[in-house]
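A single protein chain has been omitted from the complex, and every remaining protein chain is retained in its original position.
Letters A and B mark the chains as written, and numbering starts fresh at 1 in each.
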Amino acid sequence: MTLTPAFRNVLKATILPFLAAALPLAAQTSLTGAGATFPAPIYTKWFAEYQSVGNVQINYQANGSGGGIKAITDGTVDFGASDMPLTDEQIKTFKERNGGTNILLFPTVLGAAVPSYNVPGVTGDLKFTGKALAGIFLGSIKKWNDPEIAKANPGVKLPDDNIVVVHRSDGSGTTFCWTDYLSKVSPEWSSKVGKNTSVNWPAGLGAKGNDGVAGLIKQQKGSIGYVELIYAVKNHLAYGSVQNKSGQFVKADLKSVTAAAAAVKTIPADFRVSITDQPGSGVYPISTYTWLLVPAKISDAAKRQALTGFLKWAITKGQDLVEPLDYARLPQAVVAKEEKQIALIH
Amino acid sequence: MASTTHIADVLRRRNNRSFFERLAGGDEIAYSITLIAAVAILAIVALIVLELWTHSTPTVKTFGFGFLTSSAWDPNSGKFGALPFIYGTCLTSFLALLIAVPLGVAASVFLAEMAPPKLSDVLTFLIELLAAVPSVIYGLIGIFILVPAIRDYLVQPLKAVFGFLPIFQGDFYGLSFLSAGIVLSIMVVPFIISVSREVLLAVPTELREAALALGATKWEATWQIVLPAASTGIIGSAFLALARALGETMAVTMVVGNTPKITASLLSPGYSIAAVIANEFAEASGDLYVSSLIFLGLVLFGLTIVINALARILILTTTRRGMK
Partner (left out) sequence: MTLEISPRRRVINFVMLSLSGVCTVLVIAVLFFILGYLFVHGARSLNWNFFTKLPKPAGETGGGMANAIVGSGKVLLLATVVGVPVGFLAGVYLAEYSGKTFAFVIRYVVDLLNGVPSIVIGIVGYALVVRPMHHYSTLAGGIALGIMMIPIAVRTTEEFLRAVPNSMREGAMALGATKAQTVFTVVVPAAASGLMSGMMLNLARVAGETAPLLFTALGNMFWSKGWLAPIATLPVMIYNYAIAPDEDLHQQAWAAGFVLLLLILVVNVTARMIIARGPASSRR
């Protein structure tokens, strides 16, 4: 019968709180994290898997990288998640608020932000130059059959429809990655808008989370937005290839993202690195690491053990789970470096 | 009535015992506990206002009241202005009233003046139940039913007929001031109907009878006599609806498009105060950013206080006058 376990669950949920209040040590450790929606699919997968592996329950709320940075700085969660490397100022603020404790960044996986679109009548993949993307998001390219888009897509019949730009309304590491790339390829973008988790968008509609952007693209004919690769894949959204620094049009996939990571030869000690717009053959130019943000000092021993245990698992065994979800594995050199950093958590 | 209270007074004076007797009997304790509860509410409200005010001082200090008139919202460069949000909040609420008030008042006229009392009671009961539907559910319905319906059936004809007006220019993406206004109007219409009907029923029957006896038609009696007599209360109901629309968060953020823009076109996406707080508060880093959002909250609070107070005064004056 399905009823019995169900009923037991309900009982557990109603009675456990009272028991747990009385016996705080009896329950398994639980951790709370918040932040990036970009890696949320793999994180929720990891946390579901790790529950039985490490007897740790990790609750992850995907409220955007900005949300993750704020929550860990305010100390309202046990760890944060962001696909934007923290700025010097953000690290300084964290230290001020948390009695001088440092914050450590742990790369977990690699992913890509893809230009995803819903253009009626266009079935094949579109190709985008950096200039075209910058123009579209600046609002200077208004029609789908604009020469800048048509030039890169010979043979594709582009409609004379208006382009509806969709962007994130919340603070997002995906936005950072996207605007970081646009700033590198377009001086106009760099001076007018710049790069950050949220920017002053010159055009378009805002939607919350990668989910929200994907949802809006799906509903809105003639739209284009940027989402993490898996959100485009799992929602059957079309996404195009982007011209990289070496002039090739490359579509985001495991190989091209891994190639982007490999193109960066040295990784700084604090793992704060941007891998957008890297040169080289087969490199997807809008790729990024995504990071977990963990305080260097965790006073609760059980939580500290749970979190370090999880980190070790995630960068080793956990990597076996990432490829089915279209994320790229961490390079081996990064894993080795991270293992040393895990030991710093005290 | 007067004589019984007098007797009660006498009894109370006879029961006039010392403080300690009353303390032992529980009187003073009961009194103190209820008083404490009442004072606690004062404290809570004071705390809310204080909390909002202290947290919004960085913004007040940096931008002064220019914050309210600036339309820059650029967290990246630390520039914050409230105008697009105030504009969006007021525009969507105004739109909601524009649709909901005529419909609601007409419906309440029907319910109060024409429908058989039994039918009127049943319909009113159902309509009042609709006021209990949570805003997130209206948002759900907005995203999946109303926005597509507006896009497919409403905007084309509107543009065809009124396309020359600035308010119907530009492209329509579905998420817009117009969508938010329509969703809000559906949310507030039950309030307008239930309060307006109440106010209409409070208009003395003699007025109607006198008008009819003088040869007025039913409509003339309603339009020229009953509605003017109830007008203040009906305006009050509109204000009540306005207060609700202003503070509405979830339904609006789900359909308004979340873009801080000031444009005349109702078809373009916009933003509202409550929506920007819901979207950005959880992630606003930096004191100035947080404090700007909290100051927006304070502005919204202030707006609703004023509107609510006006509504209450208007409704009270008519129902009182009607009862006399």
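We take it that contacts are C-beta pairs under 8 Å (C-beta built on N, C-alpha and C of every residue); 3 or more make two chains touch, one makes a residue touch a chain.
Remember, it's a predicted structure, so these values are computed and weren't measured experimentally.
Student: Touching the left-out chain: which of B:I145, B:V161 or B:A210?
Tutor: With B:I145, B:V161 or B:A210 as choices, the missing chain is touched by B:I145.
Student: So which of B:P58, B:G233 or B:G247 would be touching the chain we can't see?
Tutor: Spelled out, the listed residue whose C-beta touches the missing chain is B:G247.
Student: So which of B:T57, B:S77, B:T217 or B:T317 would be touching the chain we can't see?
Tutor: For the chain that is not drawn, the touching residue is B:T217.
Student: Considering the entire assembly, which residues of subunit B contact the chain that has been omitted?
Tutor: Interface residues of subunit B facing the absent chain: 1, 4-5, 7-8, 11-12, 15, 22, 25-27, 29-31, 33-38, 40-42, 44-45, 47-48, 51-52, 55, 102-104, 106-107, 109-111, 113-115, 123, 125-127, 129-130, 132-137, 139-141, 143-146, 186, 189-190, 193, 214-215, 217-220, 223, 243, 246-247, 249-250, 254, 274, 277-278, 281-282, 293-294, 297-298, 300-301, 304-305, 308-309, 312.
Student: What subunit A residues would touch the chain not displayed?
Tutor: 2, 5-6, 9-10, 12-14, 16-17, 20-21, 24, 27, 30, 32, 34, 40-41, 44-45, 47-48, 51, 57, 59-61, 74-77, 207-209, 211-212, 214-215, 217-218, 230-231, 234-235, 237, 325
Convention: only the chains that are shown with their structure count from here on.
Student: Averaging over Cα atoms per chain, report the distance between subunit A and subunit B in Å.
Tutor: Those two chain centres are 39 Å apart.
Student: Write out the stretch or stretches of subunit B touching subunit A in their complex.
Tutor: 72-77, 147-148, 171, 173-175, 257-259, 269, 279-280, 282-286
Student: Mind listing the subunit A positions that touch subunit B in their complex?
Tutor: Its residues touching subunit B are 63-71, 73, 90, 93, 162, 164, 169-171, 194, 196-201, 204-208, 216, 219-220, 223.
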